[in-house]
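Got a structure for you, questions after.
Missing here: one protein chain of the complex. Every other protein chain is in place.
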């Protein structure tokens, strides 16, 4: 016959397991969310990209901060979609912007309502020679490497992107490479909305650095072995 | 003392957990299966590649469909192995065909007998200048990006590839890049077996598009936040 004590012990063990399993499921859900982000961006599905974010979502990109639904639509739909596909929500002839997403480090909060994730992005971008340039100044083809240190939130049971913090690490023209990246290859934002009608809501301060400058995009996690938090020295 | 009701509730909770844990293990097993596929292909281990498939497995590649054991061996062993290593099952001097596999989105069916998975492939391919060309017309080195939307099946407890659906997104000569990919860089299959002795069992209809044409390889999953299924407009 089972005592109340034995039963209580097993019940608590099952509750602990349920918490651990829930956390593992969250990690998988967040990986899928971020991976889906990359697959939508590849195909210029900007409406679908914006829908991955929480209502109060935010993007940090090239020194600018885009806030909330309005800010996100300004960046993805008014800016990128206009520049890259002439306003069409989907892929167009001869335009490539593949976003390879990899190397996840995802940490879910104990209450399973928020999470932090580091990912890497590796891009192949450009325009086929048979497609007329839609935007003068855009190089015909380039490599790009970057990092994400993102925040995720669970709203009504669904994981969403709260902060997408993208940091370009380098750009390299296909023909020349990162050893010969011209200065200010992608200029940082210098004006905010509405002065720049497709500009950010705010500017990041301090401004991030751009290759050939380098820095460390702070890790959201402690060192896996020592438990120490990294700080710039 | 534990009531039957309390015990029944805990038993059901454990059964639910077992299902969730089983599903998480399946995701890991399927990721490993797909990753192993890439590692075997790198090394021209074509026999090992074919063995990853279910008996009724199928490959969709460059507009052709290769069906069952015979079709798979025709593609991997009679075609690729003959062309790439002169028939040797293993790596050869000066031949590179690395298949980087990443960005998994795996969804396991509720009954845990089948699963769908999107992955990406990024390839470095070519022949070292010190190795004589085995096949005229093959470029000396190129980049390739592609997508998988695969089906997996569990047979006798073991996950296998049921449908490998590979879609090349772009090819780019190392020297020229994707901005200057010649038309029909890799021609689609136009003849079936046995008219083409190493051709597919059937042709895909409609024929997929090839860079600089673009399209969306349909996602097997609903949008992670809105739950909407994407459809071409």
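Things to note:
Note that the chains take the letters A and B in the order they are written out, and that residue 1 is the start of every chain.
Just so we're on the same page, a contact is a pair of C-beta atoms (placed from the backbone, for glycine too) under 8 Å apart; a residue touches a chain by one contact, two chains touch by 3 or more.
Computed from a prediction, not measured in an experiment: that's the story for all the values here.
When the missing chain is restored to the complex, the residue among A:111, A:156 or A:233 that touches it is A:233. For the chain missing from the display, the contacting residue among A:41, A:59, A:75 or A:102 is A:102, taking the whole complex into account.
Within the full complex, the residue among A:8, A:86, A:187 or A:212 touching the omitted chain is A:212. On the side of subunit B, touch with the chain left out of the figure occurs at residues 1-4, 7, 10-11, 14, 17-18, 21, 24-25, 28-29, 31-33, 35-36, 38-39, 42-43, 45, 48, 51-53, 89-96, 98, 100-102, 122, 124, 126-131, 140-141, 158-160, 174-175. Contact residues of subunit A toward the unshown chain are 1-2, 6-7, 10, 13-14, 17, 20-21, 24, 27, 102-105, 118, 120, 122, 143, 145, 169-170, 172, 177-181, 211-216, 219, 221, 223-226, 230, 232-233.
Operating definition for what follows: only the chains that are shown with their structure count from here on.
Here the spacing of subunit A and subunit B, counted between their Cα centres, is 26 Å.
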